[in-house]
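In what follows, a structure is listed as structure tokens, so that the remarks can point back to it.
Missing here: one protein chain of the complex. Every other protein chain is in place.
Residue numbering begins at 1 within each chain, and the chains themselves are lettered A, B and C in the order written.
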Amino acid sequence: MVEFRQQSDAADAVVYRVDRIVAEGKTPYQNYLFFENEAHGLCIAIDGDIQSCQKDEALYHEALVHPALLWHPEPEKVLIMGGGEGATAREVLRHDCVKKCVMVDIDGEFVEACRRHAPTWSDGAFEDERLELLTMDINAYIRETDERFDVVIGDLVDVADWEGFLATLYSDTFYDALKKILAPGAIVATQAGMLSPANHTSHLHVRRGLSAAFGHIRSYGAYVPSFYSLWGYVLASDAPLEGDLAAIAQTVAPRASRRGERVLEKLGAEGFTGLFALPAWVESLLREERDV
Amino acid sequence: MVEFRQQSDAADAVVYRVDRIVAEGKTPYQNYLFFENEAHGLCIAIDGDIQSCQKDEALYHEALVHPALLWHPEPEKVLIMGGGEGATAREVLRHDCVKKCVMVDIDGEFVEACRRHAPTWSDGAFEDERLELLTMDINAYIRETDERFDVVIGDLVDVADWEGFLATLYSDTFYDALKKILAPGAIVATQAGMLSPANHTSHLHVRRGLSAAFGHIRSYGAYVPSFYSLWGYVLASDAPLEGDLAAIAQTVAPRASRRGERVLEKLGAEGFTGLFALPAWVESLLREERDV
Amino acid sequence: MVEFRQQSDAADAVVYRVDRIVAEGKTPYQNYLFFENEAHGLCIAIDGDIQSCQKDEALYHEALVHPALLWHPEPEKVLIMGGGEGATAREVLRHDCVKKCVMVDIDGEFVEACRRHAPTWSDGAFEDERLELLTMDINAYIRETDERFDVVIGDLVDVADWEGFLATLYSDTFYDALKKILAPGAIVATQAGMLSPANHTSHLHVRRGLSAAFGHIRSYGAYVPSFYSLWGYVLASDAPLEGDLAAIAQTVAPRASRRGERVLEKLGAEGFTGLFALPAWVESLLREERDV
Partner (left out) sequence: MVEFRQQSDAADAVVYRVDRIVAEGKTPYQNYLFFENEAHGLCIAIDGDIQSCQKDEALYHEALVHPALLWHPEPEKVLIMGGGEGATAREVLRHDCVKKCVMVDIDGEFVEACRRHAPTWSDGAFEDERLELLTMDINAYIRETDERFDVVIGDLVDVADWEGFLATLYSDTFYDALKKILAPGAIVATQAGMLSPANHTSHLHVRRGLSAAFGHIRSYGAYVPSFYSLWGYVLASDAPLEGDLAAIAQTVAPRASRRGERVLEKLGAEGFTGLFALPAWVESLLREERDV
């Protein structure tokens, strides 16, 4: 029996049974593995970490994309940093108001592997005329582009794993450069690692960086079954991100149905509101940030 | 290295490192194991399944107890079925309005082991004068008692594991008997297994049973880090259990602060509301019940 | 981290770290997996069981081939049943006296995968003019051939795993048919599963079958590091197979150097003798056979 064993924190691990190896490869940037698992369908792992699994990748990607886009009154231009599988683009493009979505991923080989072996992730997004896919260093793109974006989505591998190149993408220098290509009222969203009492250092790290660069930040979390954890995300903006649960339930969540047919398909309006219903124990973890 | 490996579903498992065995024993009803784990503190397992862990048992128990008690306008008498660790009683007794709490657990030896090795679970509850602890078969108790309860909490081991005795506690016969000792407007809450795409049979089983016996049921779920899953619960009552998220956030959750100082200590008011923010994918699982 | 977990017996397992997936496939007969492992090099697994690993496959194959060939005074014609990797053929062909070696393996696709991904196993054997490789059912071959063999080597997957086709290869009917293509004094050798107190049923099964068909049988065993066990083999013949350790050390083992340059390269003469030095605890397992 082949098993994929992923450490959850210093003490525990999750073991996924590997029912079939679908593809494995090594690009100049990372090692990837696609395998079938009875519980989660096709699973994609990079450098030993599960990235997303077929049966619930929509949950992870809806939670990554829709809060930023729904919070914004009318996002037209969206930038995706990373997002190789194409599912982030798919979710962005479900908003009818989006006119242009630029996806910048440095690893063209991995993007190609996803298009070939995991086509349900992108589900046609790569063929959408509104998508511009660039295979290049996001730092260079930001330096050179003249675009101004309403929403930026960070879908990079977990900050805890970075070395060299990736480390630069969570740095103050990077955020400062990023701000120069934002339209007024723009919102940035990024995946930000696990929210667990025993493993939330990545999340605090991301919060601290965004907090230094932007006037407002807000953490939220989604339980993703195939991650066996509550996954954390951070919104950042110079515009306010306030709103209690009742306000979100009554104002933000209902926007989804006006944006497009399949927005929040897997989360639903209540599940969307639930992303922001952070329990006191999570709030308490977030307050640790000063000590990081 | 000693590891505690628990199957999550047919394909996957969670592996907890066992840093120290604290106690192990076999009672006439079950095998128990108490062990230390770096991520979760002291962990209690029965018959190979984690029951709760020190660092987040309050989450599991707050989610089990407070929805039923807060939904009820003024619960005075509460019955706990099972609940050996004493943490369910602890949470019930945090409601100042509760005048009497009867806890009926058949396994006195396990209750004693918890009092000795895991005293933070009960945290003084066993010494509270409002608690009546009975070591007996809950069936016999229900047959014989003259009490009428406002709230009943089911804190039994997972229905998926039952054989013989435990099976009777999730049967239609049992629920019918239970209804005879309920006060008007009474609410029943029970833990109801994992809510995962690959493992939710127990939950559907519990829903079906309660649904046949009571006029209203409502599922909710709490992410418990040490369970590595979204844990499901079911409320049941002959009184309505309706209320959208905004209503819960504005009406039910705020009751906590009037009930007692430490009610919802770990969940908080937003976390409490979040218990009911079921994503569309969970709602979809619940609709499978007709086919079970 | 990807791991290959193989059950050793009802209670224990060996976990091999999978450093790289080299190839995976499904033939009409079996699933195969080739992976790299730091401790053992390239590993070949069929249907979830390790078959052999690069760094010590020679041990397994020398122990399989040389006892039968060295016991025989001058083997000229050898039949290999199975042996897909080509290493059994390689060892047979190291005996200069062998004039013809017929290898019959039903799974041509697997043989091809081995030639491509694991060429050090066959190490040129497939190009040796003395080798005749046939892709067909061994039952049909035995029925149809006019050859008479001095030695027959059974290198089939473990009897414990058989179903349908493979089961026939360890049956009394099969052995009876096999005897018809043996030259006088012929010796049969077959791999025969693990020799462990908790897992030796396969071995006893093979012994029983050979014992019913042949006048003499003799078990022996080799410790193969990558198998994490003592691997069992059985010799069978109508000619005597006697000889104590001193006799083997003084008579049989020294034949190796006269047979060819690289015969017993990894075992050596002492290691060869050691194959027959069965401890009393193994002898005691073998005596269980009557009860199987």
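We adopt the following convention: contacts are C-beta pairs under 8 Å (C-beta built on N, C-alpha and C of every residue); 3 or more make two chains touch, one makes a residue touch a chain.
The model shown is predicted, which means the values in this text are computed figures rather than measured ones.
Chemist: Quick one: which shown chains sit in contact with the chain that's not drawn?
Modeler: B, C
Chemist: Which of C:Arg17, C:Lys100 or C:Arg208 touches the chain that is not shown?
Modeler: Final answer for the missing-chain contact: C:Arg17.
Chemist: For chain C, which residues touch the unseen chain?
Modeler: 5, 8-17, 19, 37-40, 55-56, 59, 196-199, 223, 225, 228-230, 244-246, 249-250, 264-268, 270-271, 273-274, 276-283
Chemist: What chain B residues would touch the chain not displayed?
Modeler: 1-7, 18, 20-21, 24, 33, 48
Criterion: only the chains that are shown with their structure count from here on.
Chemist: If every chain is reduced to the average of its C-alpha atoms, which one ends up farthest from chain B?
Modeler: For chain B, the chain whose C-alpha mean is farthest off is C.
Chemist: So what's the Cα centroid distance for chain A and chain C, whole Å?
Modeler: 52
Chemist: Using CA atom averages as chain centres, what separation in Å is found between chain A and chain B?
Modeler: Measuring from centre to centre gives 34 Å for this pair.
Chemist: Measuring centre to centre with CA averages, how many angstrom lie between chain B and chain C?
Modeler: 56
Chemist: Can you tell me which residues of chain A touch two or more of the remaining chains?
Modeler: 5, in rising order.
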